[in-house]
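Every protein chain except one is present and positioned as in the full complex.
The first chain written gets the first letter, and so on, giving A, B and C; residue counts start at 1 in each chain.
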Amino acid sequence: MPTNLHEEETIKQLANFWANNLPFNNLIGLKVSKFDSKTSEIRFLWQDKLMGNPLQKTLHGGVTASALDFAGGVVVAANMIEQLEHKTTEAIQKSLSCLGTIDLRTDYLRPGRGEEFIATAHIIRSGNKVAVARMELHNEKGDHIAFGTGTYLVG
Amino acid sequence: MPTNLHEEETIKQLANFWANNLPFNNLIGLKVSKFDSKTSEIRFLWQDKLMGNPLQKTLHGGVTASALDFAGGVVVAANMIEQLEHKTTEAIQKSLSCLGTIDLRTDYLRPGRGEEFIATAHIIRSGNKVAVARMELHNEKGDHIAFGTGTYLVG
Amino acid sequence: MPTNLHEEETIKQLANFWANNLPFNNLIGLKVSKFDSKTSEIRFLWQDKLMGNPLQKTLHGGVTASALDFAGGVVVAANMIEQLEHKTTEAIQKSLSCLGTIDLRTDYLRPGRGEEFIATAHIIRSGNKVAVARMELHNEKGDHIAFGTGTYLVG
Partner (left out) sequence: MPTNLHEEETIKQLANFWANNLPFNNLIGLKVSKFDSKTSEIRFLWQDKLMGNPLQKTLHGGVTASALDFAGGVVVAANMIEQLEHKTTEAIQKSLSCLGTIDLRTDYLRPGRGEEFIATAHIIRSGNKVAVARMELHNEKGDHIAFGTGTYLVG
């Protein structure tokens, strides 16, 4: 089915774009591991350069915020694309160029310690002007490190 | 006056600590340019690696959040130290080891474009358990890029 | 000048509408005391029924949130109307029927004690889809009771 082929193609292109073209995400090591129009998952490994305070050997709060913001942005982007009537590369690029974070709240629950970190997001409000996502950060042992809520400008 | 000397010494030590010992701040290039017990100022230069989306050539939202969180943390730390009866190195270190961000809200007002960025913070609530700071990010032309509010665990 | 006459008329109608037609605001006693397209001011008097906990004899946190949300909504509404090309009653009503709060953050700084309370708001982001306002609550002595930030859907 051509439509599905296109969608698969689209998804591959998006995943590729997110993997290779975002300098600050690359600096931190954020990788999109899963996404659909409702949820997303981002993973990254501990690196010493991500430390906030070396006395505590924990993630900088800004790393946590960056990962949550990106996870929210990915699911919002996928949701925007799903709603496009014609999923051409041009329509997708035009749509994504409007996407921006309006506000982001991060709740830090536990010190950011671990070997790998997993940020997940799901859509809680999906509109034609604004979308809202809720996010969580866990480490590889399942310790819950942070919650986030992001409001995004779309379309 | 010994007390003042000690305080000056303390401030130098703190500024030094903040300048040299915080890996993720160094990665981004955040530098404490001013602080006292009520306000703080952090500066950093544009670098391509801080870009979120290269199509827009703007700061990643996580960089903005990192700078605001750090500016808030610096003023809260200075405020905690001012309230210490004995400003010994031990007392200061003990005090700072309790400092942590509880939650952070960032409001993105304009695309993060510029050559230099200035994050400022001031204390809006100062207690013996919790402190709250409000922050702003501007570029070198005075464009107002973001607002933030951070709640910090102290003491 | 007809346009200015119309604007004055519009402003009177708006102030009237806000004063008389909003049941929950009336229940609390919120009154719009000033507004233009950049700032607004809401006032209300202490009443025992506004108490959260009678042991502390302070405003319920929800009263504070209600006043801040309304102050933000008023300035956002005034800002929307200013941007309308034709300020007819129909255009204004259509415009206002789209206005809604997307999210609201309230920072409680001091116990809500006083005889009169003044909520002020100013616009920090003004767009054709989303507007953001910052708010403050003081009592009649100038004690600063709360800060707020609201993101509103417009247009």
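The rule we apply is simple: a residue touches a chain if its C-beta (ideal position, glycine included) is under 8 Å from a C-beta of that chain, and two chains touch if they have at least 3 such contacts.
This is a predicted model, so every value here is computed, not measured.
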Mind listing the chain B residues that contact the chain we can't see here? 102-103, 105, 127, 129-130, 132, 149, 151, 153
Residues on chain A facing the left-out chain by the touch rule are 105, 107, 109, 124-125, 132, 134, 144, 147, 149, 151
On chain C, what residues meet the omitted chain? 21-28, 48-56, 60-63, 65-67, 69-70, 93, 97, 100-108, 111
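As a working rule, only the chains that are shown with their structure count from here on.
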Separation of the C-alpha centres, chain A versus chain B, in whole Å, is 25
Whole-Å separation of chain centres (CA-atom averages), chain B against chain C: 31
If you look at chain C, which of its residues touch at least two other chains? 105, 132, 149, 151
